[in-house]
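Complex shown without one protein chain; remaining protein chains in place.
First chain written, first letter: the chains are A and B, and each begins at residue 1.
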Amino acid sequence: MLRFLVRRTGESLLLILGVLVLVFFMVRLTGDPVGLMLPKEAPPEQRAAFAAAMGLDRPLPVQFAEYMTGVFRGDLGDSLRQRRPTIEIIGERLPATLELALAALAFAMIVAVPLGLAGGMRPGSGLDLAARGVGLAGQTIPNFWLGMLLIVFFSVQLGWFPSFGRDGPASLVLPAVALGFAGMGQLVRLTRSAVLEVRKSDYIRTARAKGIRERVVSLRHVLPNVAIPIVSVIGIQFTYLLGGSVYIEVVFAWPGLGTLLETAIRDTDFPLVQSITIFLSLFAISIHLATDLVYGLIDPRLRLS
Amino acid sequence: MTHRTLRTLLAAVLAALIALPAAFAQESEDELVVALSSDPTSLFMPRTSDRTASNAAWSLFDSLVWIDDAGEIVPALATDWTVSDDGTEYVFELRQDVVFHNGEPFDAASVIATWETGKDDSNDYADSYAAADLVEAIDDHTVRITTPEPNATFLTLMANDWAMVPPEYIAEVGLDAFAQDPVGTGPFRFVSRTAGDRIVMEANPDYWDEGLPKVDRLVYRVIPDASTRLAAIRTGDIDIANRLTADQVSVLEGEEDVEVISYLNDRVYYVAFKNIGAGVGTPLEDARVRQALNYGLDRFGINQAIFSGQANAAPGFIVEGNLGYDADLMEPFPYDPERARELLAEAGYPDGFEISMGCPADGYININEVCQAIASSLGGIGVDVEVDFQTTNAYWSEAQYAVTGPMYVDSWSSEFGEALPRLDGALTPGNYYTTWEDEKFASLIEEIESEVDREARAALYVEMHELMREDPPFIYLYQPVIFEAVDADLVGYQPRAAEEYFLRSVGFAD
Partner (left out) sequence: MSDPDTNAHSGEGLFSPRRLLRDLRGSPAGLAGLVLITVIAGAALFAPWVAPYGPSDADFLAARIPPAWHPEGSTAHLLGTDQLGQDLFSRIVYGARVSLLVGVLGVSVSLTIGVTLGLLAGYFGGWLDTVVTAFTNLLLSIPYLVLVIVIATILGRSLTNVILLFGVTSSPVFIRVTRGEVLRLRQLSYVEAARGLGASAGRIIPRHLLPNLIGPLATLATFETSAMIFYEAGLGFLGLSVPPQVPSWGNMLALGRRFLTTQPWMAIFPGLAIALTTLGINLLGDWLRDAIDPRSGEG
């Protein structure tokens, strides 16, 4: 087990290193911060002096070496635009994105799990049809478009919810629904098929044959068995939601990592784009590693693969 | 799970969702809420990389002099000033009773600190502070500022950029912390900032200009999307929504709580030609071709279609509101496709030619449509324009400027009330964005720059206009109109031609 743990952790570290290299050089190709930051009338001398002051005039390998030295000291660099540590900026925006992603996940689960259970328990029923419909809708409706529809209907027409910003619980509703919609679809499908699978198994059939009431069957026997695949998907869902929040945050002017990333790219704020990307990758890699380790604990055969 | 439990659950969820809007806070009358179209990168003036940021920062700071609504330089933190005969030395008398928000007194040391922190190479607006050679204290409340050569626009530049900062506080906390928690002498004090979301300020009770500001609290909210700003002003969530388009404000007609204001922006949109790089050896080198392109472009039609007729067709680089502008002398090129065809034929291109035109996709309001309209309009005189859309990141980079074109779409604003910044920036050889090099333009610009007399400068602008008309280095497109929507009870809000505004005397009618 220890060997498995060490190997997987080592692999993850290598992966992180790879991401650092790839992202550093990729981001450097997205534009020219000097041209975008300085006023148009800035003379050539000022441009040169500015580039030098910001360290942008040195050869890329030198910049990279410096960056890596910083990374090992836990310093991911300062934002070109805001002139302060990118980690600090990410730290300020993270709560908003976490809040949105968690709310989206909660919304997805609250709708999806009961609906999936109900649909799976009675295939072919009206609820099952609804479950399949929701599952399909989650897959086919683009979340940013849904966000726009929600604004048109619930903000502009009905005036129930604010159309932008993070301003109390009411402002969370529409973005959370839009962001959670796709995950909801996936969860409904998953729950439903897991229930169908479990229902086919012998002991449920036995339980039912013994005359145990349907509700008891579903709560006591089906739910625990369905929980495992659902929980395993939630970790992956959550990483997806963090990355996928870019569109939704842009649509709703939500002050999180997504809008930060969008403006950072537009502003060619290299260090900031880099740090956001690395932060999100790190998150994904960690979740992946954690899932693997947990599975490794549960099922020793997996350690070999 | 039965139908009933499920239904109860769904009902509970729905009920919770519907109940939530009640949690909305009421907006108080003494609070002014202003939309910002982007999140300011910094509130430290030399690093405010765009107009939105500097507008927000000016609520916290003051300058030595101001420009009033009539365009005159008036006293602010300086009560009086004199200029030496050779025009290179300014002596300012400073106001005596002013303190910063943290209690630090405002004096000559503040002016020196402002200049020294401002001219650092890493600042976006370093150039504006570097315009002074030397800033020295004569006594605690008198400073002398020296410029390397006579500079006709030095006071304007000070009014626009030199926000007075507290030296002791900066020495104590450092510049980075200062930018996070800025302290000025301005009408409002910094309270808090939530990145990407809002900046909160409160009235400075000790403000030196008595009776100001008019509101107790000032909140800036970041709303990048124009249609969202429009929705927010309609619901009353904000009091000032700027940067709207003509068709957006048209839906506000008849709404009692909202007032629409509009004003001409001191900005010129144009298609630049190149006679260097990609422009060498192209038909553009012939002045008749460049004239033909100006005659052959239906700028009036484009204006009508894309801006609901609300923009001004630009006569040149000197436009309405600029020093030297004269409506009688300066008329836009008429739309005359026949004349255009004749000129093309004279130049040896009776069947037109093919040419590539760069365009900054989404770089400005409606610019994508404008670029397509230019191509279709010039197609009418046989010039086949291939529009090369680029993302703005790439567009305004040195590397891109070297290869784009030989024609490209751009725009240039000015906050001076004069066309000088765009003339100098786009026509002085060696400058970053100068792609049309011609000695006759360069020397005249130099003359304007060093002419301290306003009247004489105005005459030189007229001369410049005529030169740029006969031998046009650009296709002149339009001068836009800015639309804003504000709370109908708002008083004292007066945005200016470069979209700058000051909130110190803005309040609500009773």
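Here, a contact is a pair of C-beta atoms (placed from the backbone, for glycine too) under 8 Å apart; a residue touches a chain by one contact, two chains touch by 3 or more.
Note that this is a predicted model, so its numbers are computed, not measured.
Every shown chain that the unseen chain touches in the whole complex is listed here: A, B. Annotation: of B:L32, B:A131, B:L212 or B:L230, B:L230 touches the absent chain (contact as defined above).
Remark: the omitted chain is touched by one listed residue; of A:L22, A:A52 or A:A227 this is A:L22.
By the touch definition given at the top, subunit B reaches the unshown chain through residues 225-228, 230-231, 234, 245, 247-248, 251, 301, 304-306, 361-362, 368-369, 371-373, 376, 387, 389-391, 393-394. The chain not displayed touches subunit A at residues 11, 14-15, 18-19, 22-23, 26-27, 29-31, 123, 136, 139-142, 144-145, 148-149, 151-152, 156, 163, 189, 192-193, 196, 239, 242-244, 246-247, 250-251, 261-262, 265, 273, 276-277, 280-281, 284-285, 288.
Rule of thumb we're sticking to: only the chains that are shown with their structure count from here on.
Centres computed as Cα averages put subunit A at a distance of 37 Å from subunit B.
Those residues of subunit B lying in contact with subunit A across their complex are 1-3, 5-6, 9-10, 13, 17-18, 20-25, 38-39, 41-42, 47, 49, 120-127, 130, 176, 179-180, 194-198, 221-225, 228, 231-232, 235, 237, 391-394, 396-401, 412, 421-422, 424-425, 430-433.
Residue ranges of subunit A in contact with subunit B, taken from their complex: 30-32, 34-44, 46-47, 49-50, 52-54, 81-84, 89, 92-93, 96, 110-111, 114-115, 117-118, 121, 127, 151, 155-156, 159-170, 173, 214-215, 218-219, 250, 253, 255-256, 259-260, 263, 265-268.
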